[in-house]
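Of the protein chains in this complex, one is absent; all others appear in place.
Right, chain A next:
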Amino acid sequence: MSLAQTKRFLQRFLLRSNPFKLFITFILILFLYYLISGSNSSENNSIIIQNRKKSSYNYKPSLNLDSNDNSNNWKPKNLPADHISHYNLNKLKSTPNALLNNEKVLILSPMANFHQQYWDNLLKLSYPRELIELGFILPRTNDGDIALKLLEIEIKKIQDPKNKNISKFSKITILRQDNESPESQLEKDRHALKTQKERRSQMATARNSLLFSTIGPFTSWILWLDSDIIETPNTLIQDLTAHDKPVIAANCYQRYYDEDEKIEKIRPYDFNNWAESDEGLRLASTMSDDEIIVEGYQEIATYRPLMAHFYDSNGNIFDEMSLDGVGGTCLLVKADVHRDGAMFPNFPFYHLIETEGFAKMCKRLGYEVFGLPNYLVYHYNE
């Protein structure tokens, strides 16, 4: 375009266009300028912005954030004005009079299946719900989905804020495992011992994820209660805390119907509660670092005294026995033990894994581990 043409165009444009429009354009440009200069002046005051300018990173939040509304949009809420909270952990105690001292109990259940009896039993516990927090972790499987849906329905029944008559659990955290779950447990049952290590390693990871995401500055006790435990005494928490032990396990049995004698009977279920034997130690010393010993397989005969076999129907339910390995079906742990670092090894730790490895780690940290052979809880029967 020649100079003359441009001049003519401009003249025509100015003559034809509405002065009002021009005015608005002018205002808009002014506003834009103000916006840019305004943000500039505040930017110059901020050390953070100045530092960012010197770096090579991009600090604009990525665009797909808004569309993905379920994921990482957590924002701090219910915080004091300056966001600062204080906790004196020196005052945090776990005592034999847990109920009297209003000590908080965290009940943790890895959940592959939801059993109504489990939930009903949980609601029957006489420890005040205001002092109980719940934590669940579910696998990334179809079973996990089904269990989650059932759990959601039950939780909404109990925790609904509109429902003021029922006492509520102080907090419920539900997690979905981040690791791959073994596809089908049935499929692999054929070579169970071989896959036992992998399965229990996954289980250990799930337990740790649940534990370290939920344990808080008020937690005094942690009760590991498997989601297949469908019957316990109502005073379970009071009974177990009363022993005042760092780690204590109940004896896990199962009810069944004896077809021959036509009567209801009980049989031992959890064989992971045991005391170490010389044979077990000897066996361990012959193994390579990556091998594990698991109970309940004929290939590995440890001759360990199993708590499951120490049940005496006439015995005192408060009898204790010292243990070296524990199961996770019903296990009470002082929160300090976990805070000191005791966790469920997902790798062979002294040839032990998961809950049994946990018991060993407690011992390494200087804590004693106990079991209650005559105090029974019952496992679901498929």
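In the analysis below, a contact is a pair of C-beta atoms (placed from the backbone, for glycine too) under 8 Å apart; a residue touches a chain by one contact, two chains touch by 3 or more; residues count from 1.
Rule of thumb we're sticking to: contacts and distances are computed from a predicted model.
J.: Among "ubiquitinyl hydrolase 1", "Nuclear pore complex protein Nup85", "Mannan polymerase II complex anp1 subunit" or "Ribosomal protein L6e-domain-containing protein", find the name that the UniProt record gives to the complex chain excluded from display.
T.: "Mannan polymerase II complex anp1 subunit"
J.: Identify the residue among A:N18, A:N45, A:N165 or A:N314 that touches the chain left out of the display.
T.: Selected residue, touching the omitted chain: A:N45.
J.: Which listed residue, A:A4, A:L89 or A:I263, touches the chain dropped from view?
T.: For the chain that is not drawn, the touching residue is A:L89.
J.: For chain A, enumerate the residues touching the unshown chain of the complex.
T.: 45-49, 51-52, 55, 57-62, 65, 70-74, 76-79, 82-90, 140, 144-145, 148-149, 151-152, 155-156, 159-161, 168-178, 180, 204-205, 208-209, 211-217, 338-341, 343-347, 361, 364-366
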